[in-house]
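Every protein chain of the complex appears in place save one, which is left out.
Moving on, here comes chain A:
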Amino acid sequence: MLFLRNFGVGKWSKICLGSILFITISLLIGGCWDQRELQERLFVLAVAIDKADEGGDTKEEKEKKSIENFVQPHGNKLYRLSYQILQLTPASGSGEGARKASISTYVISSTGESMFEMLRDMLGQVSKGFWFEHLQAIVISEAAARQGGLQPLIDLFRRDTEMRWLIKLLITSGEAKKLLEYKPPDGEPGGIFLSDSLHLYKKNPHVPGWIPGLGETSQAIDNKKTVQISRVELVEDIVKIGGTALFKEGKFVGYIDEYATKGTAFFSAAEKSAIITIECPDHPGKILAFELFRHETKLTVHVNGEDIYYTLDIGMKGNLGESQCGNQYDTMDEEAIHKVELLVAEEVKHNILYAFHMYQELQVDPGDFGTKLRAYQPLAWERVKEHWDEAAFPNVSLFPSVNVTIENIGSHK
């Protein structure tokens, strides 16, 4: 302030000068200088990756495919990359000619080998840049995954800083692009529909939704662990998510069904809720359903010389959710309920071993078993880690022990 005094500036002048400076700076920094309206951005909501020659059977589709193309200096026409883009139409006008705000989606595609090159080529089909910050799901066709493995398909998405790590991955045995074109009945954009469906994993153990998404997949690849991706199928206008696709070292291994997916959730303690059904002990052909609310799960590894085995202790608490026997089965009888508890425990054990043996047959560790061995028996892990999936894991044993408590029978006997 010394220099101001030298120029003869007084106290009030300084206050005025300070205020002007303050207001000017506030005006300059307060505005969104690079603001862009929502409808001026092309939000990519979902991505589909197919083999380049997949689909396109009709004449019209073939013609479309011929223009979704470009001359490549390197590589081959291996993949077709499709984007589902959100179209936001703002409300406009008033009175009779008024137009309501609306949301819709459309799909564009390109064929090539490099995902990045196809991305940039697709700019030739739009008038604004793509915005990936809200990308919800990546759907990969089984044929594309079998062709070159998972790595080339997702590398761009794990490398680019614009991508979220919570993007959901899905596999379909059919054409992935069709899933992007699918219009959910409630008018919700397809990408959001797929992502939200996977969020229901808390109540649906047929979905391996405990895997948060791209970040977790990237982590599994780095750790040379089995990558588990949800399976989605589209037949006519029905979309169904259920079951799991397995990848080992980036290569597609196969699918496991919904029952094995549920069993996997049991040994990794990933389930938040589950419905476990048994046949009524007194009325064959009738079903009783136990609804799981809480559980405590502990998977322990044991090493005895060369022998490696696991014990899995599970304590489950929940309600009797359904009894198709109706009043014929006395749910108020303590002994009858205890019988159900034992049968549910047996069923959980069966489910766990069903999943476990499926993994052993496919020679892929779902991740929990190798991780336990590495963490608690590092020396034993060093011995087997090179051939864990192929040689050691298929020969280990699992001994599940399940204790079920039915806390409530519901609001009707």
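As a working rule, a contact is a pair of C-beta atoms (placed from the backbone, for glycine too) under 8 Å apart; a residue touches a chain by one contact, two chains touch by 3 or more; residues count from 1.
As a working rule, contacts and distances are computed from a predicted model.
Remark: of the listed names "ABC transporter permease", "DNA-binding protein", "AIM24 family protein" or "Spore germination protein", the one matching the undisplayed chain in UniProt is "Spore germination protein".
The hidden chain makes contact, of the residues A:Lys203, A:Lys272 or A:Arg374, with A:Arg374.
Checked against the full complex, the candidates A:Glu216, A:Glu291, A:Glu322 or A:Glu347 give a single residue touching the omitted chain, namely A:Glu216. Of A:Phe70, A:Trp131, A:Trp165 or A:Tyr309, it is A:Trp165 that touches the chain left out of the display. Among the residues A:Glu133, A:Asp330 or A:Glu346, only A:Glu133 touches the chain that is left out of the figure. Even with one chain removed from view, chain A keeps its contact list with that chain: residues 133, 161, 164-166, 212-213, 215-216, 218-219, 222-224, 371-372, 374-376, 378-379, 382.
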